[in-house]
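My questions will all concern the structure given below.
Missing here is one protein chain; the remaining ones are kept as they sit in the complex.
By written order: A, B and C. Residues from 1 in each chain.
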Amino acid sequence: MRSAKEYLGSLADGREVYYRGKRVRDVTKHPYLSLAAEHAAMLYRLQRDPNFKPSLMTVVDGHKISTFYKLCRTPQDLLTRSRLIEETTRAGSGVFNIVQAIGSDAIMALMIVSKSLDARDPGKGYFQRVSKFHEYVAKNDLALAVGQTDVKGDRMLRPSEQVDKDLYLHVTKSTEKGIVVRGAKAHTTQAIVSDEVVVLPTRAMTDADKDYAVAFSVPTNTRGLKLIARPLVEAESAKTPEEGMMSAKNIEVESLTIFDDVFVPIDRVFLLREWEAAGILANLFGLYHRFTALSYRQVIAETLLGAAKMIAEQNGTDSASHVREKLAHLVMYREQSRMAIRLAALDAVKDEMTGIVYPNSLWANIGKLQSNTQYMSSVQNLVDIAGGLISTMPSPEDYARKDIGPLMKKYLAGNAKMSAEERMHLFRLIRELTGTMGGVLGPAMIHAEGSIAASLIALSREYDFGSSRALIRDIIRKGAARKQRTRS
Amino acid sequence: MRSAKEYLGSLADGREVYYRGKRVRDVTKHPYLSLAAEHAAMLYRLQRDPNFKPSLMTVVDGHKISTFYKLCRTPQDLLTRSRLIEETTRAGSGVFNIVQAIGSDAIMALMIVSKSLDARDPGKGYFQRVSKFHEYVAKNDLALAVGQTDVKGDRMLRPSEQVDKDLYLHVTKSTEKGIVVRGAKAHTTQAIVSDEVVVLPTRAMTDADKDYAVAFSVPTNTRGLKLIARPLVEAESAKTPEEGMMSAKNIEVESLTIFDDVFVPIDRVFLLREWEAAGILANLFGLYHRFTALSYRQVIAETLLGAAKMIAEQNGTDSASHVREKLAHLVMYREQSRMAIRLAALDAVKDEMTGIVYPNSLWANIGKLQSNTQYMSSVQNLVDIAGGLISTMPSPEDYARKDIGPLMKKYLAGNAKMSAEERMHLFRLIRELTGTMGGVLGPAMIHAEGSIAASLIALSREYDFGSSRALIRDIIRKGAARKQRTRS
Amino acid sequence: MRSAKEYLGSLADGREVYYRGKRVRDVTKHPYLSLAAEHAAMLYRLQRDPNFKPSLMTVVDGHKISTFYKLCRTPQDLLTRSRLIEETTRAGSGVFNIVQAIGSDAIMALMIVSKSLDARDPGKGYFQRVSKFHEYVAKNDLALAVGQTDVKGDRMLRPSEQVDKDLYLHVTKSTEKGIVVRGAKAHTTQAIVSDEVVVLPTRAMTDADKDYAVAFSVPTNTRGLKLIARPLVEAESAKTPEEGMMSAKNIEVESLTIFDDVFVPIDRVFLLREWEAAGILANLFGLYHRFTALSYRQVIAETLLGAAKMIAEQNGTDSASHVREKLAHLVMYREQSRMAIRLAALDAVKDEMTGIVYPNSLWANIGKLQSNTQYMSSVQNLVDIAGGLISTMPSPEDYARKDIGPLMKKYLAGNAKMSAEERMHLFRLIRELTGTMGGVLGPAMIHAEGSIAASLIALSREYDFGSSRALIRDIIRKGAARKQRTRS
Partner (left out) sequence: MRSAKEYLGSLADGREVYYRGKRVRDVTKHPYLSLAAEHAAMLYRLQRDPNFKPSLMTVVDGHKISTFYKLCRTPQDLLTRSRLIEETTRAGSGVFNIVQAIGSDAIMALMIVSKSLDARDPGKGYFQRVSKFHEYVAKNDLALAVGQTDVKGDRMLRPSEQVDKDLYLHVTKSTEKGIVVRGAKAHTTQAIVSDEVVVLPTRAMTDADKDYAVAFSVPTNTRGLKLIARPLVEAESAKTPEEGMMSAKNIEVESLTIFDDVFVPIDRVFLLREWEAAGILANLFGLYHRFTALSYRQVIAETLLGAAKMIAEQNGTDSASHVREKLAHLVMYREQSRMAIRLAALDAVKDEMTGIVYPNSLWANIGKLQSNTQYMSSVQNLVDIAGGLISTMPSPEDYARKDIGPLMKKYLAGNAKMSAEERMHLFRLIRELTGTMGGVLGPAMIHAEGSIAASLIALSREYDFGSSRALIRDIIRKGAARKQRTRS
């Protein structure tokens, strides 16, 4: 198990990172990217914190490894995993900590799919490669990023139909030693502070798209791998610590991750031109990752709920009937995620070949849809309860002045039993949540882990209508039987 | 265990039942009320059906009793109970079968509350009375109705503030031998085919309302008890069996149940002027009954879902993206109830004094709110998918004619692979669900087991905001700490 | 101008009408169909009522004609037409009176389209035929039905792709004297009490579908025309007048209208194999008819609103904040239709060739979508406000009894200042609106005049995005300009 210091020390390894037009040699020394590195490092610190529950350290076969890298073999394992994500998110002030969660999502999905491919053609040896990778990752306690979503170009065209064939990542050359890949993955979270970047296909493929059916992993400092980070506007815009309650310390950074003819050695190639498996892998990873998402999203929901309840008390409106109604909707928004998590774990499915379990797809999908579709109305409820001071309140620097500070304290007081200072903190936190961070949270809550439209269609397509069909047939059959009786 | 025949034979016992202006001496001989009696009798038939699962017959202490009357002592008991309600509803073509479910809801709530009252003042002996009643009911395999909702008069006034003091049921006289009560309960389901009517208070009371804090049970043929049944419009309006697929056979009937100075012997008085316990009992019964409701409501949701899916296939539209989206919403509508049932049972709470468990209130409340508030939009989804023929299709009698019947078959065909006849059955079933039965189902799905507004307020009032508050406080505390560091 | 008596006397003309398996020789003598005839006859009665405003009688070129048959030439004409529909609906207790409204919708659309066709090929003479038909209709003050919606079979196939080619109405033979048509139109409102049935194409056609591009009119008693009426469940189920406040007197009836090789003389053929005009005609008629629909729908919205307000007062809850919120939504539901009507008339478009105006399509579409999509939630608001007694209240016959009637009066009292009798009337009216009539109103409000999905797509497809595009381009252009300045 490595320490936070070891982890942070390893990041200046020549990786090609850009931020606002500058090449960044050491992300840990950059004023904003260092926040993302420190956020990831928190995981290594918490591993050694005996008070942190559930423990981030587990002993498997006599070796201490991160609990994230323990393969899930029972529903209880999934519940523990969910709690781990929940508590690390809570420790990060409501900001998810992805660097071991997403990688283990990918590894479990890869294990199941590769085992199944090998069963058909044992010579390919995919499973062994994935297993060795898992061992390596666990033993070295690595931080992983996953690149799945391609940049996609025209959304109505399949990969091989695009005018520029590189708009989905694909294999351009393959030999016995390895493959060369070209393309770009969007929204790769925390890749700039990861040890390795795992790549998975973004969707189901056809035979014509088989060069696009590829999965692999490479160290983040691999030649040809370019990571262009998004601007961390939420952190940059926090002129004072009070304006960045969440994002001035805890933040994750996405990059446009470009594979400019990157070579992948053959033992890190986990899927190669297996187009029939691409969709299965994409979906199975998606399922694990949606379960992960529900686990951190409930904490985001909790920030909305807690902030709404506390500002309502400050405003003196928490007993007004319309405020209560909005609070009840925020309660439901949070608890619906928890319902889905619980049941997705309890009804987990065991893959027979590997003994690994994966979350129940129906519950995970329902939970995800509720989380995606009701986020903005939850924000509306929070903003509605809080009031316009969210955006119009003066700055912390004004409050620090001796002349106007006391006037602010006087005039921004709410419920007399509470402190005006706490009220101001709450307003600023809500502004952050719904404003500067809102510009990141909104798209993430709506889009991350697949679009709403796709999920709605999936839900109706995969659902087992058997029981409801049988009920209707039975009602009609009985009705018809009565008819016969009546007429005879 | 009595037979369906014995049960039906016992109903002409002098009970005072009215229907459309006529006194009905034997409900089993009445063209419409007999449907409600036969529906209830189905429970007794299913008790003896070895193929019916879960079994309606259980052995407790060496005695065979209805599974409904087995007290729930574990989460699994609650799950079995829920399945029992689900399957009896399914057997009733989507119509709930209440006569042992609601009574056992009441008995369990009464046991817990009476035990707690006796603990404070053992002399009152409430628990013993309730226990004896439970034994009597189980041994004789009775059908019970519960009257809870008072007619209420002006909704803004408390019981004792009403102009007419009888608008909530109350005690007008009490002696050692018993009490006399006056008032009326609305919406008493299946009272006209019950053996006993159990009465519970409708809400929390104050000291001023203590005469209204009363719970008891009386045989349905007790003198002074008058049952005025609602008109069974859904059954009356089905001129042909095809037009009453559900309601021409399976139906439950509500009555306005008037207690016109009814005497209750003291051993059947379960709560007397214990105003502090009235709200607790009302809520606890409500909680059990909401759990019951979720269990049958998921089957109603299933009728909407199955009908929507099958008519979409008939219309040839089931792969259209907007139809899929509506089907997905119908899937969610059903599955949300199942989520709430599962978790309300798994997180059940054990009453220490009696060892009886009750469902978890948070999950039951959330499930109920989803069920109440999204019913009408689910109906809209079904109607939207089905199309206008729901209401404009000609009658079964037209289809039976040799001249125009074949033309109807020709012109009402949908997807060529399926039968026009099935399509017509589906349209009629949907018309019934959303039209004649809709007039009963809509108000029931929106109102039964408490109003939407009250639930929203309850959800926000009872919720434990501890975790979300702690999260917000922690975020703010850390922010403030950073501030100190920054400034120093 | 004919009298109601003359109109009713003319209906036993050999027309082939079926109801519940019986051929009906004289609809005015049938217990239920006579209601529909009387409802239509009301228009002729109101023509002579000097107090009815706006007047149903207008003098055009020295002839008295029904105001409905006056061609609209100004926005004010459209507003008057809307008021006419509103007030005749109000006079019909909230039930639309279609028999001159829909026919004039069709005539105006036919005039504009036929004029345009003739302009391209004057020899066809379509416009002259339509004009003569208009004259004939106006002079004889006829009642018209319009058949537009075909039965459609598999909804994913075009007319000529259906397995049975008759599933859309089409021309099977054409000579100089006329044409023969075969097919069936669904949901033809009031055809059984009309003088003529006008037929229009249901959608845009391609060259392959040209036999389906046909419009014409025939007398309702034409040989081969078969009208199979829907069962009037709402009227049949009203055992007492109080249970059919609306539908025991005012009702419209739809039929499945079958054209079993019907001959149409050439001077009544308004469009023949003009496939390019089919979609234009379908849309233009649809536009007129949506304007008509908004005009009667606002009165249906008014029934929901008035009933909700009055029952809230009776229940004593009209000042509760959640009830007020629901009332406000009902107010909006009604007023949104009125907004759309006003603007659709004010922004009417004049057809240059004929001088006839048609409603503005944007406002009519928006109004229609609001009306369709928010009907069920409006019903939910009404049911939520009213309470469960809607469905569980005893019958009027019970109230008429001397023993239990007074008990009902006592126990069904609400707000003490109002009468229990009015409260019962209100509950029954709401039951009718949301139950037995609900089975007709729901599908009608959701489906009549085109599906929700089609309208949403139309709204985005036809909308002029010019102004919003220009704004975005302007913002981006200015941003780019600033960039240049900044960098230089």
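Throughout what follows, a contact is a pair of C-beta atoms (placed from the backbone, for glycine too) under 8 Å apart; a residue touches a chain by one contact, two chains touch by 3 or more.
As the structure is a prediction and not an experimental result, all values here were calculated from the model.
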From A:Leu200, A:Ile390, A:Leu426 or A:Ile475, residue that would touch the chain that is not displayed: A:Ile390
Which of these touches the unseen chain: A:Asp105, A:Asp141 or A:Asp166? A:Asp166
Among A:Gln47, A:Thr89, A:Thr220 or A:Thr434, single out the residue that touches the unshown chain. A:Thr434
Just the residue numbers, please: which parts of subunit C touch the chain that's not shown? 90, 93-94, 240-242, 244-246, 248-249, 299, 302-303, 305-307, 309-310, 321, 324-325, 327-329, 331-332, 334-336, 339-340, 342-343, 346, 362-363, 366, 369-370, 396, 422, 425-426, 429, 453, 455-457, 459-461, 463, 465, 467-472, 474-476, 478-480, 482-483, 486
Mind listing the subunit B residues that contact the chain we can't see here? 320-322, 325
Which subunit A residues would touch the chain omitted from the figure, given the whole complex? 18-22, 149, 151, 153-157, 163-164, 166-167, 184, 186-187, 226, 228-231, 233, 236-237, 239, 243, 254-256, 258, 260, 315-317, 319-320, 322, 375-377, 379-380, 383-384, 386-398, 400-401, 404, 407-408, 410-416, 431, 434-436, 438-440, 442-444, 446-448, 451-453, 456
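What we mean here is this: only the chains that are shown with their structure count from here on.
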Identity of the chain that, by mean CA position, is farthest from subunit C: A
So the centre of each chain is just the mean of its C-alpha atoms; given that, what is the distance between subunit A and subunit C in Å? 50
Just how far, in Å, is the C-alpha centre of subunit C from the one of subunit B? 38
For subunit A, give me the residues that contact two or more of the other chains. 321, 325
